[in-house]
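Of the protein chains in this complex, one is absent; all others appear in place.
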Amino acid sequence: MTVGARWTRRVLWVGFGLFFLFPLYAMADFSTRSRDGRTVQAWANLVHDEALYDAIAASVLLAVLTVAGMLTLLVPTMIWVRLRARWARRLVEFFCLLPLTIPALVIVVGLRNVYLWVTYLLGESALTLAFVYVVVVLPFAYRALDASLSAVDLRTLTEAARSLGAGWFTATLQVVVPNIWPGMVSAAFISTAVVLGEYTIASLSGYQTLPVQIVLLGKSDGPTSVAASLATLVFGFVLLSALSLLTRRRRSTASVAR
Amino acid sequence: MVISGRRAARTLREALPLLPFGVAVVVFLIIPTVTVLIGAVYVDGAFTLDRIAALFTGTALSALANSLLLSAISALVGAAAGAVLAWLIVSAASTSTLRRAVLALCSVLAQFGGVALAFAFLATVGLNGVLTLWVQQLTGWNLAGSGWLYSLGGLTLVYTYFQIPLMVIVFLPALEGLRSQWREAAVSLGASTWAYWRDVAVPLLTPAFLGSVLLLFANAFAAYATAAALVSQGSPIVPLLIRTALTSDVVLGQAGFAYALALEMIVVVAVVMAAYRLVVRRSDRWLS
Partner (left out) sequence: MILSTISRRARLVSRLVGVAATGALLVGAVACAPPERDSSGTETQSGVKAGEATSAADFGGMAELVAAAQAEGELNVIALPPDWANYGAIISAFSDKYGIKVNSAQPDASSQDEINAANQQKGRSSAPDVFDLGQAVALANTSLFAPYRVETFDDIPAAFKNPDGTWVNDYGGYMSIGFDSAAVPPVTGVDDLLKPEYRGSVALNGDPTQAGAAFSGVMMVALSQGGSPDDIAPGVEFFAQLNEAGNFLPVDPTPATIESGQTPVVIDWNYTNSAQTKKLPSWTVVVPPDNPVAGYYYQAINKDAPHPAAARLWQEFLYSDEGQNLFAEGGVRPVRADNMLADGTLDPAVAAALPVVDGPVTVPTPQQTEAASKYLADNWAAAVG
C-alpha cells in the first residue's frame, strides 16, 4: 500500500467518523445540558417518567414477542422448504421480501379492519402489534436465516438425526438449531433493532411504544427525548456488537471442531 | 395439464406445514394492501377513478416530485459515500475490532433511522443544537437560522445519514465477493491498479452498485418516521401528505385520498424493486 493510499484511507476514516459520531456526541451533550452545567435529569427521566417507562417496557416486550414469533414461524418453514418443498422456495422468498416493497405506511392504512378482529380476540395492549411486526421483520430475518441455512448441509444433518430415531421436532431443535445459531441470533438482533425503532405503524394505530413516546416527549421535553433516542441507539449498537462477537467465537470453534 | 391424485395429495401434504407462514403473511400483509388498493378505486360501493384523478392535482404532484427528488439525491449521495466506506471496511483486516464495530454501527443507523436520527440532528444542527451553538460562538453565524432542518433540505441531509450505512450493509457482500485472485491475475498480466479497477472490478461491481442505488431509492421513498418527527409545517413529500390526509382537522374526508396516495407509493416502490431484482440477479452469478 502506498503512503498516499494509506493517508487517503486515514483521512476518509476520520471524515466518516466525524460525520457519524458527531451527532451521537451532540445527543449526549444536548441531553445533559442544564442552565449552568451538566445534569443527568433527562436520563433519570427514563426511569422516573411513568409514560416513558411504560413505553420502554412495551417496546422491549414487543421485541421479545416479535423475535419469538418470527423464529417459530420462519425456522421450521425454511427448513421444511429446503428439505421437502423445494418448489415453494421462490414463493416463500417472494413473500419474505414483499414487506420491503409494501411501505409500512400502506400496511397501516389498510390494517384497521384486521386489527379490529385482533383486538376483539386478543385484547387491546400494544403487544398485539407483534403480529404485524413479525411480518415487517421478515425480509431482514429471512436474509440472515437463509445465509446460515445455506452454509450448513441440512439434508445430511436431518437425515442422520432421523435415521437415529429423532422426530422432526427433536431433529430441528437439537440438531439443526445449534448449527444455524449464528443466523438465528443475527435475525433476532436485527429484528429487535427494527422493532425498537418502528414508528409508522405504532403511531398511526394509536399505540404508545417507545418511538411514539419519544416524539411526543420531544414536543415538551427536548433533553429527555434526545436521551431516550441515544439510549435506543446505544442499546442497538451493544446488541449488534455482542452479536458479532458471538458469531466470531462460534466460527472459530466450528473450524477447530472440523 | 393433468396432475394425478397421488401427486396432488403429496403436494398438499408438503404444503401443509407452510400454512402458518402463509396465514401470517396473508392476514397481516396481503389483506391490508388489498384493502388499500380496493379503497382507492371503490367508493361507497361504486367503482370510481376520482381518487386516482386526484393524484394528478397540484399538491399531490408536487409532493410526488419532491419525494422522487429527495429519494434520488439521498440514494445517489448515500450510494457513492457508502461505497467508499464499504471499500474502507473491506480493506481493514477481516476480524479487526474496528471493522466489527463499524458494521454494528451501520446496522443500527440503517435500520433505526426514523425518530432517533431526527432527534440526533435536532441535537446537532437544530435551533439549539450543539454545532449551532459552537458555530454561533465562534463566528456569530446562526447555522440553524431559517429552520432549514425542518424542510426538504434538512430531510435530504438526514436521509443521507441513514442511506450511507444501508449502502454499506447492502454493498459489502459484493465487495467481499471480489476475489483477490482476480486482482493477482490482473497484476500478473501487467495491469496497473487503475486498469484493474477500470476493467475488472468496476464492471463486476456495477450491477450490485446499481441494485443498491435502487434499494436505497425505494428505502428513502417509503420512509416516514424521520420526516414525521422533523417536519411539522407543510407536507412536502408523499408520506407526509398521507399523514395529513388521515389526521387533518381542517381538510376532512380525505381517507380515500390517503388510499390513492398509498396506491401510488406501492406502484413506485414496486417498479423500483422489480428493477432491483433484475439487476441483482445478474450480479449474483459472478459474485456469490
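In this document, chain identifiers A and B correspond to the written order of the chains, with residue numbering beginning at 1 in each.
Everything below uses one rule, namely that contacts are C-beta pairs under 8 Å (C-beta built on N, C-alpha and C of every residue); 3 or more make two chains touch, one makes a residue touch a chain.
Everything quoted here is computed from the prediction, not taken from an experiment.
Peer 1: Give the residue, chosen from A:27, A:52, A:88 or A:145, that touches the chain omitted from the document.
Peer 2: Of the candidates A:27, A:52, A:88 or A:145, A:88 is in touch with the missing chain.
Peer 1: Which listed residue (A:14, A:57, A:116 or A:164) would be found touching the missing chain in the intact complex?
Peer 2: Touching the chain that is not displayed is residue A:116.
Peer 1: List the residues of subunit A that touch the chain left out of this view.
Peer 2: Where subunit A meets the chain not shown: residues 86-88, 90-91, 112-117, 119-121, 124, 205-206, 208, 216, 219-222.
Peer 1: Could I get the residues of subunit B that touch the absent chain, sorted low to high?
Peer 2: 1, 3, 7-8, 11, 15, 22, 26-27, 30-31, 34-35, 38, 57-59, 62-63, 127-128, 142, 145-147, 150-152, 231-236, 244, 246-253
One rule holds for everything that comes next: only the chains that are shown with their structure count from here on.
Peer 1: Between subunit A and subunit B, what is the gap in Å from one C-alpha centre to the other?
Peer 2: Whole-Å distance between the two chain centres: 17.
Peer 1: Which positions of subunit B touch subunit A when the two form their complex?
Peer 2: 14-15, 17-18, 20-22, 24-25, 27-29, 31-36, 39, 81, 84-85, 88, 91, 95, 100-101, 103-105, 107-109, 111-117, 119-124, 128-131, 161, 164-165, 218, 221-222, 224-225, 228-229, 239, 242-243, 246, 258-259, 262, 265-266, 269-270, 273
Peer 1: Show me the residue ranges of subunit A that touch subunit B in the complex, using the header's touch definition.
Peer 2: Residues in contact with subunit B: 9, 12-13, 16, 19-20, 22-27, 29-31, 73-74, 76-77, 80-81, 84-85, 88, 92, 95, 97-114, 131-132, 134-135, 138, 140, 190, 193-194, 196-200, 203-204, 211, 214-215, 218, 222, 225-226, 229-230, 232-233, 236-237, 240-241, 243-245, 248.
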